[in-house]
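Showing chain A:
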Amino acid sequence: MMMKKTILSFFISLTFLFSFNATAIELNFAQGGGSQGQMTMELTAEWEKKTGHKVNFLEMPASTSDQYVQYKTWLSAQNSDVDIYKVDNVWAGEFGTQLIDLKPYLDEQLEIMPNVLSAYTTAKGEIIGLPYSVGIPMLYYRTDLLEKYNRDVPETWDEMTATAQFIQDKERAAGNDKMWGFVWQGNAYEGLTCDALEWVASHGGGMIVEKDGTISINNPNAAAALDMAAKWVGTISPEGVIGYKEEDARGIWDQGNAVFMRNWPYAWSLSNKDESSVKGKFDVVELPRGPNGKSTSTMGGWGYAVSKYSEKQEVAVDLVKFLSNRDAQHATIAEYSMPPVYIEIYDNKEHAETYSLLPLLKGPSQALLPRPSAQTSGKWPQVTVAFYTAAHEVITGKKDGTTAVAELEAALKKIKGKGW
Partner candidate 1 sequence: MKNRSKEDEVADININTVNKYFGDVHVIKDVSLDIKSQSFTVLVGPSGCGKSTMLRMIAGLEDINSGTISIDGQVVNDLPPKQRNIAMVFQSYALYPHMTVFDNMAFGLKLEKRSKDEINERVNEAARILQIEDYLQRKPKQLSGGQRQRVAIGRAITRKPKVFLFDEPLSNLDAALRVQMRVELAKLHNELEATMIYVTHDQTEAMTLADDIVVLDTGIVSQKGSPLELYDKPNNMFVGGFIGSPKMNFISSKILSKSSDATEVDIMGMSKISVPKMSASSSEGDSVSLGIRPEHLVVNGDSDGSWESKVFVVEKLGDVTYLYLEKEGEPLVAETEGHSEIKVGDTVKVGFPSGRCQLFDSSGQAFK
Partner candidate 2 sequence: MKSVSQIRKRTALIFLIPVTLVLLSSALYPLISTLYLSLTDAELENFLNPNYVGFINYIENYEGMWYGVLADSLFWNSVRNTLVFSIFSVSLEVILGISFALIMLIENKLKWFVRAAVLIPWAIPTIVSARMFEWMLQDQFGIFNYMLIGMGILEQGKAWTTDPQTSMIVIIIIDAWKTSPFVAILVYAGLKALPNEVLEAGKVDGTNGITQFYYIIFPLILPAIAVAIVFRGLDALRVFDLIYLINAGSKDIMSMTVYARREMFEYSHFGFGAAASTMLTLIIGVIAVIFIQRTRLHKLDEME
């Protein structure tokens, strides 16, 4: 019995010894899982080795809206247990007041692409997050089909619609009755806000709420843009598109049953896998434009932010800078195929060998438009719901574009209330 007690106390003191590294700081990092989460963990491991500090990853639910809710709960409770949050670029504006200004600490990060960094900059000029990837939606198209039917790569929405209809009809006549012209994201969720913003902005219909806070959505260009999308449903897009998110659209594309797809860059490497039916048969181009506008891609992407309530802010900032500097980008770009945030990396020939999409992204990266979350500050969640609900009502045929944008303007006014 004495022997057991001695051994036990020996092991207990050992554990105390190991957990008591007085100089090592422990950070808590909240992020979603998946391959991007994986990437962050790998980079962080390097940093841990370098600095001797330790990082605990708090894995969040897969749904980004669930992550959003959790972050909000923590921040509103001024939770000091979480030091670093991985944030969607849209949330930056909303959480701004709860995150610290990183500007004083930054060096090379100040050279991140300005339109990307602007999404993480508040109206007062504080930089409250550091992006590590940017989401650049594009038009994916089937090179083999366009060649077969001798069609050009479309530049306008009308051209895209016509080509899609033409090829779909011909393919179906030839016996391939599962072929569709164009797949995109039409479910009533944030993704539809992204797609619809592209239609509206590329028609010259504005960006729902302009930078100065004006509600600009009620105009004929915007109405025309929504009506155009409504016409796709059931003709070049399956009726079910009103329920599609990114993976649903990609599923159809992957089986070889779509001529065009609107999607994020992540689909590029997945569609080139051996199991995909479209491997080697497709390419990407910037999204089409409407008659009165320019090509627009709604900006996506994620970044890192440090909580105002963290008690280890200095160490946290160090990690966040590490994760978003050029070295980190170079280290992970090949394996994780994410569009980088430093403009010169797009020209990097070495990376282009493994990440073939890289050079093609440069053009579209200039057409990036962030969602108006900064100007609507805390009310973006309501604004996006109002917008995607209105868009959904148009594409499901419940309202026409003109009625929808007029009613949307009224709804937004009510949300704005006494001010953004």
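Worth a mention:
Keep in mind that, in the parts below, a contact is a pair of C-beta atoms (placed from the backbone, for glycine too) under 8 Å apart; a residue touches a chain by one contact, two chains touch by 3 or more; residues count from 1.
Selection rule, in plain terms: all candidates are chains of the complex that A comes from, given by their letters.
Note that the structure is a prediction, hence the values are computed from the model and not measured.
Set chain A beside the options 1 or 2, and in this complex the one it touches turns out to be 2. Those residues of chain A whose C-beta lies close enough to touch candidate 2 in the complex are 65, 68-69, 72-73, 75-78, 94, 97-98, 187-189, 234, 238-243, 248, 251-252, 257, 378-379, 381-382, 385, 388-389, 396, 398, 414, 417-418.
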